[in-house]
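Of the protein chains in this complex, one is absent; all others appear in place.
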Amino acid sequence: MNELFGLVEIIGSLALAISGALTAIRNKFDGFGILIIAFVTAIGGGTLRDILLPNREVFWIHNTYIMYAIIAGTVIAIFLRNKHQYIYKPLMLFDSIGLGFYTIVGVGIGISQGLDAIFCILIGTITGTFGGVLRDILVNKAPIIFHKEIYATISILGGGMYYILTYTNLQVVAVKFIPITFIILARLVVLKFELSLPSIYSKEEN
Amino acid sequence: MNELFGLVEIIGSLALAISGALTAIRNKFDGFGILIIAFVTAIGGGTLRDILLPNREVFWIHNTYIMYAIIAGTVIAIFLRNKHQYIYKPLMLFDSIGLGFYTIVGVGIGISQGLDAIFCILIGTITGTFGGVLRDILVNKAPIIFHKEIYATISILGGGMYYILTYTNLQVVAVKFIPITFIILARLVVLKFELSLPSIYSKEEN
Partner (left out) sequence: MNELFGLVEIIGSLALAISGALTAIRNKFDGFGILIIAFVTAIGGGTLRDILLPNREVFWIHNTYIMYAIIAGTVIAIFLRNKHQYIYKPLMLFDSIGLGFYTIVGVGIGISQGLDAIFCILIGTITGTFGGVLRDILVNKAPIIFHKEIYATISILGGGMYYILTYTNLQVVAVKFIPITFIILARLVVLKFELSLPSIYSKEEN
């Protein structure tokens, strides 16, 4: 169980590191710059979560495996870089995988600390999305999350689904992987069909 | 006393949430984007304070009332949004109320931790102003505090006033509300008459 949990965290780190490194490469960052963006993208969400919650060490400070995953993700992204025209799709795929895995890790930690449902889901969403927010700020783009709010919505829905599933008799593996799969697929469907939430502004206001 | 303290925090949250949501609406953010900016504006200053000070939990993590205040502030702001031309003034009013209430909450927490006067006032200013700094960074404006330094100055003066008043025999309510009122009024007067501090640069330097 704990091993599974650790594995989820490492897969999330790897996916977000690749997503961060690919973004840095699109912006023509060099060597260490790519590594720094990969690192910040991979650990940003979980780090903010661990800073906000009491009695938690920052999750990566004694976990060299996560560092190796980030370095591996950076190297993979650098090797893929020549396929410039193909970068957008894998970037979105890895970003979605990271969103799914990290949201569920975050909600689980909120539950283990006995937080109210609303805060469990909030912590999950922070864990899943904040690394990408930092990534976008550091490469000087407007954070995707503020313009594609469906991104946060999917994280919230998947986190809520996980919270409810923990009250069922389903096996632990299913309880985790059903909402993770939901988040990844929902994100990809939204991207594929360019869906968006209805605007609060009427036409006259625009 | 503790109830009063909690009330001050909730009024500050509500005012800053409205200020954040109105800013997001001015920048044409949608749905969750508005809620996120309201949330970050309302809790940013107090959260940085609680992270910087030892032995403190982040103040909102077990307080659902603050979450309700933020959601209420967001809804109020969305309903006011059609009065576009009237948004600037209430935005400044709520921003000033938030500055006043939160500065005093922050100084009070510094005193309760036995910090030196200079750090109590610094913590108060961080509590009062940092949510607004984050709000401005997230909507990609230069933070108001760096260009309207009179903003920080008023927070520092009001915080110092509160620190001194705690050594007097005044009633607790007066000790809190005199500096809060000072901050709100001073801010509004400064805005009304467009006052600014003298520049350090001579004309030749410009």
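Every chain is named by a letter (A and B) in the order it is written, and numbering of its residues begins at 1.
Here is the rule we go by: contacts are C-beta pairs under 8 Å (C-beta built on N, C-alpha and C of every residue); 3 or more make two chains touch, one makes a residue touch a chain.
Note that the coordinates shown come from a computational prediction; the quantities given were computed from them, not determined experimentally.
Of the listed residues B:Ile11, B:Leu53, B:Leu80 or B:Leu185, the one in contact with the hidden chain in the full complex is B:Leu53.
In the complete assembly, the contact with the undisplayed chain comes from B:Leu115, out of B:Ile11, B:Ile71, B:Leu93 or B:Leu115. Only one of A:Ile11, A:Ile78, A:Ala117 or A:Leu165 touches the chain withheld from this view, namely A:Ile78.
Among B:Ile25, B:Ala42, B:Ala152 or B:Ala186, only B:Ala152 touches the chain that is left out of the view. Even with one chain removed from view, chain B keeps its contact list with that chain: residues 51-54, 115-116, 118-119, 137, 142-143, 145-147, 149, 152-153, 197, 199-201, 205-206. Think of the hidden chain as still there; on chain A it touches residues 28-34, 36-37, 47, 51, 57-58, 61-62, 64, 67, 78, 81-82, 84, 138, 140.
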